[in-house]
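Apart from one protein chain that is not included, each protein chain of the complex appears where it belongs.
After this line comes chain A, so read on.
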Amino acid sequence: MSSPLTRFCLGAGVVLALLQVPFAQGREPYDDFYCTTCHGAEGRGNVGVNAPRLAGMEPWYLKRQLQKFRDGLRGTHEGDVEGRAMRPMAVKLTDERIDAVIDWVGHWPMVSAPSTLGGDTEAGARWYRTCSACHGEQAQGRLELKAPALAGQNDWYLLTQLRNFSLGYRGQHPEDAEGAAMRAATAALPDEQAMIDVITYINSLDPAVSYAGRDE
């Protein structure tokens, strides 16, 4: 009863169904481009899983951190909950795969993260003087000191990292020179209020400056 056309349509339908039906035989392919599951659409950060904004971060910094996670220089301390969640994502990446991931992540357009902390900007400005030596007057970051831009980053993430450095959850690995420097620098911040204040000040800086000045 079936016409050639009907048979063709049925055949095409079956082929389409086979392509789409997830119960089909054969192994599902996968790749390493899964950053957005945690870090949100185009890496704009997701407070829901404590994953910071990646969009707009310097590619050299992203690469260095992926290497550190992979090589156990970051994300190994018991107290670094988020770092420990991140580390397994990096462990299996080869240098080439890291380059491929950075090539993708490093080109997401910068979108400044919304402020959530309400500290004392003026007090923060005073605390920030110590920070500016490495991170720059406008928190725009300095490649030569391997210090990343801070302006426009999720402030809750910055606070977690300041805490982690200060408690020795991050920057404790003997080969993590930048981390050690940062850990030492947090000694200048006497308490959590100082951390909140300095981040509040960073929130007041123009992220566009850091993005424009970032080194590709």
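In the analysis below, a residue touches a chain if its C-beta (ideal position, glycine included) is under 8 Å from a C-beta of that chain, and two chains touch if they have at least 3 such contacts; residues count from 1.
Following the convention adopted for this analysis, contacts and distances are computed from a predicted model.
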- Task: Match the chain absent from this complex view to the correct UniProt protein name in "Putative thiamine transport system substrate-binding protein", "Ketol-acid reductoisomerase (NADP(+))", "Tryptophan 2-monooxygenase" or "Alkyl hydroperoxide reductase AhpD".
- Result: "Tryptophan 2-monooxygenase"
- Of the listed residues A:R84, A:R97 or A:H173, which contacts the missing chain in the full complex? A:R84
- Residue touching the undisplayed chain, where the options are A:E28, A:E96, A:E144 or A:D191: A:E28
- Item | Contact footprint on chain A, counting only the chain that is left out | 16-17, 20-23, 25-28, 30, 34, 36-42, 44-49, 51, 84-85, 87-92
